[in-house]
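With one protein chain withheld, the remaining protein chains of the complex are depicted in position.
Now for subunit A:
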Amino acid sequence: MSKLKLATVWLDGCSGCHMSFLDMDERLLELAELVDVVYSPIVDAKDFPDSVDIALVEGAVASVDDEKKIKKIRAHSKMLIAIGDCAITGNVPAMRNPIGREAILDRAYFENATIQAQIPCVVVPELLKVVRPIHEFVKVDVYLPGCPPSADTFHTALTALITGEPLDIPALTRFGA
């Protein structure tokens, strides 16, 4: 069997989901027998590849950049897995939603600024009005809740998805786990 191409993506999240993924420790070596990591914050690929078998996505869609990315990821991935509560519910980044984008920007760039009070308009992507889970933008194939999902959850779920074994996600994890 040729190795599957795996991508891991970091949208608006704290990277805790990626940390938990790495917490699989030596089991990562086992996993490396089955997959090639072709795109990830931990590998040196600049662009999302044309064709990926499994894409793991951490984080909510919070900026115009996130929105562009998630659409591209969907178009080039066979299976898209939402990992962690930020990707699935909006979670911590979405806590700004009831307060409103303007108030948040005001707080960050004016109220708390002592010099150069201004909202950045280059390099830093523009924020969307509300933070939303990724399935509100694209079709998601598998949901792996948790903040973050544990290393064991990652291991069990990925192994099952790669080998095509049945997978009972609510038995492994839940919102806030």
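Methods note: contacts are C-beta pairs under 8 Å (C-beta built on N, C-alpha and C of every residue); 3 or more make two chains touch, one makes a residue touch a chain; residues count from 1.
What we mean here is this: contacts and distances are computed from a predicted model.
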(message) I notice the complex is incomplete. Of the names "Bidirectional hydrogenase complex protein HoxU", "Succinate dehydrogenase/fumarate reductase iron-sulfur subunit", "Flagellar basal body rod protein FlgB" or "4-carboxymuconolactone decarboxylase", which is the UniProt protein name for the chain that's not shown?
(response) "Bidirectional hydrogenase complex protein HoxU"
(message) Residue by residue, what part of subunit A touches the chain that was omitted?
(response) 82, 85, 88-92, 94-95, 97-99, 130, 132-133, 135-136, 140, 143-145, 147, 169-170, 174-176
